[in-house]
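Note that one protein chain of the assembly has been removed; the remaining protein chains are unaltered in position.
We call the chains A, B, C, D and E, going by the order they appear; numbering starts again at 1 in every chain.
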Amino acid sequence: MSIEHKHVAEIFPYDGSQIDASWAFREFGIYGSSIITWVGPVNITPDNLKDFADVGLEIKSNYMINFICEFFDCQPANMRIAYLRQRLLVMIFREILFEKGVETKREGDDIFVDGRKLSISIATASLSSMKIHFALNLEDKGTPDDVDTIGLFDITDEDNNQIFDDGNLVDLVNETVDRFILELETIENDISKTNLL
Amino acid sequence: MSIEHKHVAEIFPYDGSQIDASWAFREFGIYGSSIITWVGPVNITPDNLKDFADVGLEIKSNYMINFICEFFDCQPANMRIAYLRQRLLVMIFREILFEKGVETKREGDDIFVDGRKLSISIATASLSSMKIHFALNLEDKGTPDDVDTIGLFDITDEDNNQIFDDGNLVDLVNETVDRFILELETIENDISKTNLL
Amino acid sequence: MSIEHKHVAEIFPYDGSQIDASWAFREFGIYGSSIITWVGPVNITPDNLKDFADVGLEIKSNYMINFICEFFDCQPANMRIAYLRQRLLVMIFREILFEKGVETKREGDDIFVDGRKLSISIATASLSSMKIHFALNLEDKGTPDDVDTIGLFDITDEDNNQIFDDGNLVDLVNETVDRFILELETIENDISKTNLL
Amino acid sequence: MSIEHKHVAEIFPYDGSQIDASWAFREFGIYGSSIITWVGPVNITPDNLKDFADVGLEIKSNYMINFICEFFDCQPANMRIAYLRQRLLVMIFREILFEKGVETKREGDDIFVDGRKLSISIATASLSSMKIHFALNLEDKGTPDDVDTIGLFDITDEDNNQIFDDGNLVDLVNETVDRFILELETIENDISKTNLL
Amino acid sequence: MSIEHKHVAEIFPYDGSQIDASWAFREFGIYGSSIITWVGPVNITPDNLKDFADVGLEIKSNYMINFICEFFDCQPANMRIAYLRQRLLVMIFREILFEKGVETKREGDDIFVDGRKLSISIATASLSSMKIHFALNLEDKGTPDDVDTIGLFDITDEDNNQIFDDGNLVDLVNETVDRFILELETIENDISKTNLL
Partner (left out) sequence: MSIEHKHVAEIFPYDGSQIDASWAFREFGIYGSSIITWVGPVNITPDNLKDFADVGLEIKSNYMINFICEFFDCQPANMRIAYLRQRLLVMIFREILFEKGVETKREGDDIFVDGRKLSISIATASLSSMKIHFALNLEDKGTPDDVDTIGLFDITDEDNNQIFDDGNLVDLVNETVDRFILELETIENDISKTNLL
């Protein structure tokens, strides 16, 4: 499977419409499976909410790093695979954080640092593609009042130095996407060398 | 989807075992979807017959160009897709022959030149991969007595000159495989730019 | 698989709504898989566009022969199968043209005669059915200004005689549909006589 | 979907090999989905047992009416559909018995008359086809000692007259198969007139 | 598979919106597969009609017992399974009626008593869930003028005593749901003890 990663340098908001099918084709002319990443505020309009449990809630943050994945390799699309890949992405991100000395906790698709919520995520699908939105606060600003949140840039090491900043954010994004794509490719390779029952 | 094409220069027989799952991995260490092509005699042992209609028949020829395709992109494998792709391969090969001035007829997956059988083909599958064998006689030798056959090297143009020979066979193979892979990729691209109902 | 073919004698326009799911049932009371053919102008309203690459373009022609296929045999529907069957239909149509002495070129699902575009096509799907629209200009009229088009009725043989006309168009339609349905049935038959891996 | 029903007049035993894939093609040259019915003794050899719960048990009867169904319409085959269709067949048979005044009980795929076991059944599948074996004792002979069985020919009405006999057995078979095929077709028709969510 | 049954004691109308995906989660916070049952009038608004054959017809009744099933176990959802399970539910309900001495006839998913229509039903699906609506008139009131209907409470035994009433309706609902769930579980169990081909 081949997946194109495009990191968009300019800032633009995530309002939930970017999870629509074929957004990467319609916006950037990208064919096939893709991962688009960019920095921008998140404020999901009620019409674009994909998690029925969030109906009536605010899903917002002033400043997030966004990942939008779209997979066309499974025809028809399969929500189990969409959510399994979402978990894989979240867990790979945690593995990277851990290697950089950042301890986190995970509940399903949510990552917490010191009990504060770092990330949001949803998976969904149309008949022909599976989509994942995964986003991490960069700062604890503009998030809902009733949720205790933290940003990547708020995390410090034991010497109280900031670990992530504008200078290394794109490296973190690239490392995450590269490992995620590699993992998916490794799974495909594993399938092709497996003797069935 | 990415498909690796490997043309094997040395001659070896097709006995039907090459259609087994993961043959390309076990024989050449190739991961994922692949198309292996080579020249060699065909003599399918009864145990390896995949077409129940051929049980008790001889499927053989002294000298054929063989295509073995294995696709891992559809999980689980789907026999409709296996046979649709087989038809696509056969029809693309006919398109190429036609562009080179060779008129043929087609019945399902069989190609005929002047009423003589040029090709054999079968598709089959395991749970995780779809396989296609497509082979064309190079000469009308060693084929079953009760079938009127023709080889690619037997075909002549209007000036009675041989069209295909050892010198351009690999080009023909490469052109066929390239167009087949391109067609499959174009289909994947078409899916990714289609609005669903 | 059984597929009902209905050729509608009266002229009516294709505006893109005919590709909606269950149109053949809602319009003609036809159950199951079907192919509806008719002559009429094409002018797809923006809301009905299924190809995101065509957004903002005009898809129109004064006079076309239309094929609308709907397949319910695959549950759930599969976009790979939808596009593979579309290619099969387009390639079978080319085979027939060739047998009638008409040389064409093909790029994906587009057919060209002398470098001029003869046809348009799209495939799409809902969860329960796969749809194909395939249409051929009859005359080079009312097509977009920026596309060099040709109609079936514009094609002449080497003696400059028109090959297709109102008198034999329905025969051409029937032959195309019959062969397409036969090919799909042959594939189903091939599946039922194949030994799996 | 089209399903061919063939009732074989001659008697031959069911040893479990008839449930193998493509048996109807290999034995009778039948393409596609089929239902083969015949009268014969049942004695399943251990190698042919498909129900792991029956390992070590005898599955036998001197004289049964056998139904072997093979469905190729679902690609890939689906064991849920195989067992749902098996239940449909068993329940339709019960409906017919009831209309003829015969009260039965059902536990899963087993039918009982007066607490005595009338039928055996199993469903299984390969990647490309789903198979159902359904068989009813005609007489209570040759069945396992530890199971209390009854045959169709043992069933009497309130006046103690035998309801089923050699004279009307084929009618019963035909009625069962006709209704089963009609039900499956009706389901396909229902799909084609359903608006999705 | 685990399926939660919730019988809602209060009366509320079925207007067709309850067949939408995830209604049980949005209304009652129920995760996963569920069966919701309740008594209420039925009057399906045209927008909510799922049966294209009913377009322009009235689907209504003053007083019905409603079953809404949603299954998330099949990913992606499959309309064949949706309708097979619908038939299973309808046939199990008939089995229960028969055990209580009530003779009925069945045509597809419709149940008739003395030639009068007792029930309505539809199945539909989104990509991730399959839904069934099954409802039975309690009284022959408020049903369309051109359909001869009957209610469960209108059915009497041979002594002219009413069989079903408000006092035992919930028992009937529970028995139906329990057997239906048990049957689906038994099918899953059967799959897990079946040797494949």
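Definition applied: a residue touches a chain if its C-beta (ideal position, glycine included) is under 8 Å from a C-beta of that chain, and two chains touch if they have at least 3 such contacts.
Just so it is clear, the model here is predicted, and its values are computed rather than measured.
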Displayed chains contacted by the hidden chain, counting the whole assembly: A, B, D, E
Residue of A:25, A:67, A:83 or A:164 in touch with the missing chain, whole complex considered: A:83
Sole residue of A:3, A:125, A:150 or A:177 that reaches the chain not shown, by the stated touch rule: A:125
Selected from D:126, D:149, D:176 or D:194 as touching the chain missing from the view: D:126
Residues of chain E in contact with the chain not shown: 1-2, 21-22, 25, 31-33, 72-75, 126-129, 188-189, 191-196
Missing-partner contacts on chain B, residue numbers: 22, 25-26, 75-76, 127-128
Interface residues of chain A (partner: the chain not displayed): 19-21, 49-53, 74, 78-81, 83-85, 87-88, 91, 94-95, 98, 106, 108-109, 122-126, 129, 131, 183, 186-187, 190-191, 193-197
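As a convention for this text, only the chains that are shown with their structure count from here on.
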Graph distance between chain B and chain E, where chains that touch are linked: 2
Touching groups left behind when chain C is ignored (all other chains fixed): one piece
Contact-richer chain pair (by C-beta pairs counted) among C-D and D-E: D-E
Whole-Å separation of chain centres (CA-atom averages), chain A against chain B: 42
Separation of mean Cα positions, chain C and chain A [Å, integer]: 40
Residue list for chain E, restricted to those that touch at least two other chains: 52-53, 76, 78-80, 125-127
Touching pairs - complete list by chain label: A-B, A-C, A-E, B-C, B-D, C-D, C-E, D-E
